[in-house]
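Quick one: the structure is below, questions incoming.
Of the protein chains in this complex, one is absent; all others appear in place.
For chain A:
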């Protein structure tokens, strides 16, 4: 065995294949540790950043340099127009006293180092006085972002706030409209539908220092007291993680890793199944011969002549659309169909090899020693097939990956969780020059498929070379 390993390690192609396969295997096994998103296609795991966010390392390229990452923080500093009215209650709450007929502004300054983000969310808790004669306004620099009124049905775009209670105030630029934000209602009519999209670029257009200002206006005749928490800020950026995000703002890295996991799993399982069926039929046909051989060969030819992918497409569609098999889940269906359509090549190769081994003198010698057929099969023929079996196993893996990815790419296969095929499929619907052809989304699964296929091919070739008995003899 040592000699076999030494032989293998002396091949560069084998080392290459081991490194690649090892890399993807580690990726697949460690998937849960590498990413917190177990299924990025679930809506709950989307919008971890802006759609089409680029990978964070891509900011070394000049065109991505200014893009912001995900930012979230809580303000600690505040500036007020008149400091005697504003006092800190504790580390996270401030008290604002507003004399009758006056307005007190509290500003929260912060530094912004990038171009505009995808959205802007500011939230804080506000304990309002129990009167109705006040208005609280939220400004983003000069932009009139929000107006809070203590009446149940205020005039739009003002938003209602309950008096005498702790209110949770959330400003989320994704959901602004002329009905809930003065900013939107002040826009020209034609731009109003785009208010949510445009707000971040108005509010944080470029690097600089900005202010979030909360303005307390007392319209009554007695002093009013507000208590508010220091607001927290958060925004989704255009730069995210190792491989950016897709059109739903889901982590591409998570998709890639779980895609690798599924692809490896399915292809190894399918290859094992293909080898199993192929070995059984090939051995039977080759060793028994005669009528058995003839009929099995005819069966193999029949399956071999079926055009694989079209049949796969038709079968999957029929099972899927008609719901014939409701309780079988799709990966298993795909596994079975691919395996049942792919064994003939393997069976033919094994049959041929068995035929040639059967005619060799050492098999006749075994017969002359009085060995039974089963013993000859398992002691002499099968060990001599090992090289071919390993090679076939390795050669089948890329085939299965390609077939499965093809189905997923066409949208006929798996859509519920990420695979490399459906990543590419979804990407082709969505890439355009606006998102830079989303290269961080297209390349990983594409390169993954190519590399893994090549690696398995090299692995198989090395195994075939080293384990083949003809080689061992040194002839």
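Assume a residue touches a chain if its C-beta (ideal position, glycine included) is under 8 Å from a C-beta of that chain, and two chains touch if they have at least 3 such contacts; residues count from 1.
FYI, contacts and distances are computed from a predicted model.
S.K.: Identify the UniProt protein name of the omitted chain, choosing among "NPCBM-associated, NEW3 domain of alpha-galactosidase", "Molybdate/tungstate import ATP-binding protein WtpC", "ABC transporter" or "Cell division inhibitor".
M.R.: Answer from the record: the omitted chain is "ABC transporter".
S.K.: Based on the whole complex, identify which of A:59, A:384 or A:405 touches the chain you can't see.
M.R.: Once the missing chain is taken into account, the touching residue is A:384.
S.K.: Sort through A:89, A:194 or A:365 and give me the one touching the missing partner chain.
M.R.: A:365
S.K.: Going by the touch rule given at the top, which residues of chain A touch the chain that is not shown?
M.R.: 360-362, 364-372, 375, 379-380, 383-384, 469, 472-474
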